[in-house]
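Accompanying notes for the structure given below.
Here the complex is missing a single protein chain, while all its other protein chains stay put.
Our next item is chain A:
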Amino acid sequence: MATFTERMGPVLLLWLAVCLSGSWAVDKGNFKTCDQSAFCKRQRAMKPGESPYRALLETMELTNTRLTLQLINDNNKVRLLLELYRLQGNITRVKINELKPLKPRYEVPDVLIREPPTEPLSLLSQDENGVVLSLGAESQRVIVSARPFRLDIVEGRDVLMSLNSRGLLSFEHLRMRKDTQADPEAENKEGTDPANPAETVKEEEEKVEDGMWEETFKSHTDSKPSGPSAISLDFSLPGVEHVYGIPEHADTLKLKTTDSGDPYRLYNLDVFQYELYNPMALYGAVPVMLAHNTQRTMGIFWLNAAETWVDISSNTAGKTVFGKMLDYVQGSSETPQTDVRWISESGIIDVFLMLGPTPRDVFSQYASLTGTQAFPPLASLGYHQCRWNYNDQEDVRSVDAGFDEHDIPYDFIWLDIEHTDGKRYFTWDPHKFASPKEMLQGLLDKKRKMVAIVDPHIKVDTNYKIHNEIRSRGFYVKNKDGGDYEGWCWPGNAGYPDFTRPDMRAWWASQFGYDQYEGAMENLYTWNDMNEPSVFNGPEVTMHKDAMHESWEHREVHNLYGLYVHRATAEGLTERSGGVERPFVLTRAFFAGSQRYGAVWTGDNAAEWDHLKISIPMCLSLGLVGISFCGADVGGFFKSPSTELLVRWYQTGAYQPFFRAHAHLDTPRREPWLFGPENTALMREAIRQRYTFLPYWYQLFYLAYHTGEPVMRPLWVEYPQDPATFALDDEYLLGRDLLVHPVTEEGARGVTAYLPGKHEVWFDIHTFQKHNGGQNLYIPVTMSSIPVFQRGGSIIPRKLRVRRSSTCMEHDPYTLYVALDNQRTAEGELYIDDGHTFNYEKKELIHRKFSFANGVLSSVDLEPNAQFTTKSWVERIIILGASKPSMVTLKTADGENQLEFDFDASMSVLTIRKPGMNVGADWTVTLQ
């Protein structure tokens, strides 16, 4: 109610001073370029050439589970240990560490769901130049070349991937600081091979460069007590022109080459008003890259949580289409190749080569390492209404009533930081939210839910229970001098709990218990923001790298911090119900494995058309690396959207996994009924479409939870041999069966959608108009258009009785949309459970398969051992692309009866009226 600055006090002023500078775009000067990050500059200065590393084949040991081998750097004689594993499911793991590091180097814990099970490697051949190992399936082999060291993964005659083929393997060994060195001989001995004294002679003196032992950026000095420790490795991908992944970047789906600028950066940062189409780091980091061509899909998972940069180059990138044509015609020249180089500040090289060969294989390979998407409560797939901030209980009540008044469904209303007592999380403002349980009960009475924010920065205030407990238990992150690390954030001076500690996480989780979190009820869920962590007065608005997490520097764990916060919170929500109820937690920062804990959003975007557009590739990139539950703030966080943009954003968001409107404190209200009845109707319709598809969304999430397949996926995932799909990121698929091309242009009169599949057909879900696949289709649009197509050959169950919230629709009947392909067949699935508990793990679920062939639609049980009953029945079957039957017969366990139907000859749509059988039963419907 006061001015923004008054409310935020000095924190904000400071932050503004740092970040704002009065302009709308990101202040790039606040964030490092590769040149400003000493290790990146150092590593990038190293050009491709002959690697100084040599494999010492005589040190090779091959056991049933792994191969080990020493590498030596001929320049400094430092030895490395290479470990090679063949993992179940066609994955090869390559680990490289110092043979005898001065002290242990950090190996990322808690990301892999288990120690990956191995499969035996067998030696195929060996000579003085190297060894050849069999990777089992499909004549796959690993060739270890000794001089210089390189690894090639080969299938038949094809090289799939080469490591260190450009000689960029680099491993800055830990060393004593020269000026404080007690024993100058120690280091030399370390790298010396006693068996070969000749090698000790030519010890190259380590060049001491700037930034090795101390680095300053914008008045922040990183003390770097361990000195230089960077690692780097290159990967060559012959035959590959398309690489994807390594989120989070506000960039296109297909990654660009980085020769002319900075590499893609992975370092979780709170970037104020981020800029689009560049490789700058954002809130989260998943060091996973996918490589794809018409033959094969592969993945590289670089398991390292330190600051990381990824360079991409390509031998075809610079070529024009004509140039490529010429190459093709002349049958000439090199095959296309993409070269990738990973650089991390510290830790070890631990990389998983996921060898596909199909996109689905890569998803399941990655899922076998880091787990799958948490199966969300059904309600969280509905619509979420958020704003910074709903001011008080009365405000919440009136917004809630507004949805009913305008007959718009929603499931969650959200409270941002202002709901707390002075930004003390787990508390409520004593005046504005004096009786939270009353408020939550009011929502519960309408079967709706609430999310309240809990950020990881804790106000330093001796009258604040949470702070006192964390301090007294010694759970705060420490500064380099051993005291509690403190930084500025929303509450002013704040401490940062050390979420890397299991005991800290267990304590944090306990704070969500109903006996601890005052005012909480079972319909209150949580949102973790600022968990990069954001430190307003820290270097690059984050934590100092020399802060300490027990014995490890923050440098080592930085990209992991947000995952741990998310995890501890999700565990808290699970535990408060005794492990019965599924949690729902939204996070801004993330890492590989974050998919196991809930949803992610793309952070503080802006109300601009380009931000609407970028939401597609940003969520597609996340989906490719396991994080399916992704969304962007509908309407845009900063600034105020035009009505047209807002409507288009609702229409887009309704077809993206996490569907939440959000707005900055300083923007005018934008609840969907504030823009005149026409626009209210447009937004209502978009949200209602979302609710009709909830059964499909739920089934896709069940699939994602089971297999790791993304819910929202690029077209190439389903059409891997169609190069026309490889760079598409203005349209996408939901599962296999829905193709969405949102309208993201201002004043658009039409969009051109590529409908894939030469022998496929696609049905407009609104008009049932049939279109052939394998073409670019121009679709005229009006403000009410949301171009969405159902694939011929699919069956999608929907619920058309859209109610106040998803929970209100629980027992509603289904309408089956059967879209026939050219062979007049179709298939689909339906998944049902109670929608909110973990009882599906005990097989309390229904999983049906519907198939249509030879004029018979049948439902069979995919989980015969499962136990669940539903009241829901089938109220309608709509068959698209049908011909007129003379008779329609339903057969169930109870007998046979004829069904009424209606046939629309102009669109070839057959509507079967009220078959009425329970959706969980076995049945057939026969058309004659």
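What we mean here is this: a contact is a pair of C-beta atoms (placed from the backbone, for glycine too) under 8 Å apart; a residue touches a chain by one contact, two chains touch by 3 or more; residues count from 1.
As a convention for this text, contacts and distances are computed from a predicted model.
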Which of the following names does UniProt give to the chain that is not shown: "Mic1 domain-containing protein", "Glucosidase 2 subunit beta", "Calcineurin-like EF-hand protein 2" or "UDP-arabinopyranose mutase"? "Glucosidase 2 subunit beta"
Per the whole complex, from A:Arg54, A:Arg360 or A:Lys446 the residue touching the absent chain is A:Lys446
Which of A:Arg114, A:Arg157 or A:Arg669 contacts the chain that the document leaves out: A:Arg669
Quick one: say which of A:Asn391, A:Asn479, A:Ser858 or A:Thr889 touches the chain that got left out. A:Asn391
Of A:Lys842, A:Lys884 or A:Arg913, which residue touches the hidden chain? A:Arg913
Give me the chain A residues in contact with the hidden chain, please. 1-6, 391, 394-395, 407, 431-432, 445-447, 665-669, 800-804, 808-809, 812, 875-876, 913-914
